[in-house]
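One structure, pasted below without further comment.
Note that this complex is displayed minus one protein chain, with the remaining chains in position.
Letters are used for the chains, namely A, B and C, taken in the order the chains are written, and counting of residues starts over at 1 for each.
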Amino acid sequence: MIIVMHSNATEHDIEIVHQRLAEHHLLGHLSRGKERFVIGVVGGNIPEALRTELELLEGVQETIRITRPYKLAAREFHPADSIIQVGPIAIGASNCVVIAGPCAVESEQQIVQTARAVSAAGATILRGGAFKPRSSPYAFRGLGEEGLQLLALARQETGLSIVTEVMNAKDVELVARYADMFQIGARNMQNYQLLEEVGRSTMPVLLKRGMAATIEEWLLSAEYIMAQGNRNVVLCERGIRTFETATRNTMDLNAVALAKRRSHLPVLADPSHGTGKWYLVAPLALAALAAGADGLIIEVHPNPDHAYSDGAQSLTCENFAALMPQLTAVAAAVGRGI
Amino acid sequence: MIIVMHSNATEHDIEIVHQRLAEHHLLGHLSRGKERFVIGVVGGNIPEALRTELELLEGVQETIRITRPYKLAAREFHPADSIIQVGPIAIGASNCVVIAGPCAVESEQQIVQTARAVSAAGATILRGGAFKPRSSPYAFRGLGEEGLQLLALARQETGLSIVTEVMNAKDVELVARYADMFQIGARNMQNYQLLEEVGRSTMPVLLKRGMAATIEEWLLSAEYIMAQGNRNVVLCERGIRTFETATRNTMDLNAVALAKRRSHLPVLADPSHGTGKWYLVAPLALAALAAGADGLIIEVHPNPDHAYSDGAQSLTCENFAALMPQLTAVAAAVGRGI
Amino acid sequence: MIIVMHSNATEHDIEIVHQRLAEHHLLGHLSRGKERFVIGVVGGNIPEALRTELELLEGVQETIRITRPYKLAAREFHPADSIIQVGPIAIGASNCVVIAGPCAVESEQQIVQTARAVSAAGATILRGGAFKPRSSPYAFRGLGEEGLQLLALARQETGLSIVTEVMNAKDVELVARYADMFQIGARNMQNYQLLEEVGRSTMPVLLKRGMAATIEEWLLSAEYIMAQGNRNVVLCERGIRTFETATRNTMDLNAVALAKRRSHLPVLADPSHGTGKWYLVAPLALAALAAGADGLIIEVHPNPDHAYSDGAQSLTCENFAALMPQLTAVAAAVGRGI
Partner (left out) sequence: MIIVMHSNATEHDIEIVHQRLAEHHLLGHLSRGKERFVIGVVGGNIPEALRTELELLEGVQETIRITRPYKLAAREFHPADSIIQVGPIAIGASNCVVIAGPCAVESEQQIVQTARAVSAAGATILRGGAFKPRSSPYAFRGLGEEGLQLLALARQETGLSIVTEVMNAKDVELVARYADMFQIGARNMQNYQLLEEVGRSTMPVLLKRGMAATIEEWLLSAEYIMAQGNRNVVLCERGIRTFETATRNTMDLNAVALAKRRSHLPVLADPSHGTGKWYLVAPLALAALAAGADGLIIEVHPNPDHAYSDGAQSLTCENFAALMPQLTAVAAAVGRGI
């Protein structure tokens, strides 16, 4: 349920609403928007009688029943676009954001060289995996904390902010020491312990859509994080699993446009995982911005042929640099900057 | 197999190649490109010895084994983009094409009013179904020949070319009397009798991808048409069936970019069927052009709330008119006109 | 809508109901069951007032609104299981039916040898394709009428009834001259012209589920046939297209059980196409009978390694013979014979 307050409601009015909710063991989240001033009530079934009662209180304009199962992530709860700050970078604002970097951190030379190249080309956040989820227990699973240290070094060298995957609740604190933004990978979109752990942090979270997750389930996973208090969630579409085998995944740009409509959270797109082929990254990156994505996360490697993982879908530094002006042109065509 | 001829090969050289193929019960299709001059050999397994033999002939530069199962539709066979002419409109050239109109022709007033509106907004081809495939035998299935007559009337009034669906081989001649381009719907993508019947025509064919067809199967269906002699095939991505239920289909823009790479045929996108929701049509239409589509086919209805079919995914004439300048801007950003 | 008549309603009562329907441009289909005696009304929206009016007529017990979009195929319309007769064989009765034979008819020797082997093992209907739908225009597409003649010859030699695919409306008459049952393949499940053409015949129809068709769409395709007057429809699950690539399709036995519940039509299963691997045919054939299928259609070839098509999923005659007693045992376990 959402309780819409009068624009001139007082702090006391709000306090009374919270008290009344508490009597019913319900918790209200206050959101002060420019246009609306609302209290979202999370939790199970709300008695009809309570709704009527609330509407009679001073300062309450109306109550709105929300049929969608997510609340804090819902556009109805927060009509304006949310802007999430990652270091100096604002995600969800008028400028689109480009995150770039290798699939995995492999060495100092590799990560620093890539960071310099993508920074020079215009990226503002560096990606790079220190902990890698791999289908096989025998595959390269990342450098661990050493990888995090190398990312921090690359940040020092370039000024780029850092986003990197955290795979386990127990690593949240460790990763938080080095990174500027957590990444929750597709396989972990419904790892609820992990979601709640990053939800207790204040660091922004890049939440990738699971490869067979519906848009509703994706938003519910955002809700898991937000319900713990961390509102700094950025959604990321990265392709879904379908019958098509000519591409690694099927990039679902419907989901980008629909998530932007149903939620106030920023939505990025990952055309590297979304296609699985480096030569499809550029057209799909352009398409994602045209569809309204607030930015991109792109795999770039100085030498994709020798990458430890995901080489087939990584751009070279040169191809990435060539793509940036095209992205700027399409962003401008839809009224955005980069 | 593709036989690449020397640029200075004579008609006699070509004749000899055809004879040698005929001795092996194989059929060659000659394609005279600007850059290459090639003979595509359709048919089953080609003996290795024959390849060697052919390479020794006068005028033959080399032979190329094609591992993909389609040949005439393959980019290797025809390296340059094919341009398909529909009346005065060139599909696949530097300008993107916008096809618009209602799902079904319902009345003279409806189709003429829509035709005028979309023409004024910049569309150059009118869509509208006279024969409608419907999952239920009890649903509205189109006006039939009367619908075709109304389309012809709308063409007369506006100068727009006409594309309309042909569902059955026996209707090909009838539809050809009224239309400028056949549409093969998603359900009929593997209706081989129909494919071959339009393949014996010279009228351009808009071939929609089946809702569970792989990109390879889609190109093989183009091959069915082309193998009968009709090279005027335009591909159209219209969304695939996946687990996601929040949208009618999942628009697969990976497929647009990949089909452009694997084939020389123009590729359009249908964001109306691809999303099933009118409010997602604009972002996905823009995305499709950014991904490299050669144009769009968009459902427009003067009064979607009262449409006989597909109202939920139809733009109003006003929304369509508002979309056109945005399309022009994104097309320009990727170096195309409209 | 279904109009349930009193068990003692007269012909005159029925006539009056038909007249009243006709006044509203509605068509009633009478069905005389053992337990119930009902009139199904096919067609669009039925005014509430008409329902009330009908319930007041002599002989009418009640009217039932059907929310599912199919009517003639619905279990509500015909509560008892339908039994479809193919020559001497009853499909849908207490005995399960086993149809067996090669994917394609290749030669007299091949088809007669296979027919003798599967007949000896206990199959009662012979399958074999004379017209083969193939994704590629360059693949073997069947022997055509010669194949039909060879099937007729095999019937003469063995007494087996014949089921074979008809791909085009124009071939319906030709196939009907040779076959005992039409097969509509998965690719043609929504080829409505073809469905209606076989619907105007009285010959039984084996209707395969499309590879991305929902159960509802499948039953609607049955409805297309039945609405033309041919009630002799047998459904056949043959696997759906999913993300799994280790098997050719994903056999959907949920669909077998659910179709049996929602419809009165018999349901067969095709474990050959459903799995694509000969070594999975036996377990899935057994599973289908246990799930309640009324029978099986299994690809058998005397020499799968040299089959023109589908060799990988064909059983040898020996493996088929070995499977039959296992099928009999599982059928017995669920109260059926073979």
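We take it that a contact is a pair of C-beta atoms (placed from the backbone, for glycine too) under 8 Å apart; a residue touches a chain by one contact, two chains touch by 3 or more.
Note that the structure is a prediction, hence the values are computed from the model and not measured.
Residue in contact with the omitted chain (choice from C:61, C:149, C:228 or C:247): C:247. Here the missing chain is touched by one residue of A:95, A:190 or A:303, and it is A:190.
Looking at C:143, C:233, C:255 or C:268, the residue that reaches the missing chain in the full complex is C:255. Shown as candidates are C:286, C:300, C:317 or C:338; the residue that touches the absent chain is C:286. In the full complex, subunit B makes contact with the omitted chain through residues 212, 241-243, 245.
Residues of subunit A in contact with the chain left out of this view: 42-44, 69-70, 133-138, 167-170, 187-188, 190-193, 210-212, 216-217, 220, 223-224, 227, 241. Not every partner is drawn; the one left out touches subunit C at residues 212, 214-216, 240, 242-247, 250-258, 261, 274-275, 277, 279-280, 283-284, 286-292, 326, 329-330, 332-334.
In the analysis below, only the chains that are shown with their structure count from here on.
One inter-chain figure worth recording: subunit A and subunit B are separated by 37 Å, centre to centre, where each centre is the mean of the chain's CA atoms.
If you average the Cα atoms of subunit B and of subunit C, the two centres end up 34 Å apart. Taking each chain's centre as the mean of its C-alpha atoms, subunit A lies 49 Å from subunit C. Counting partner chains per residue, subunit C shows two or more touched chains at residues 212, 241.
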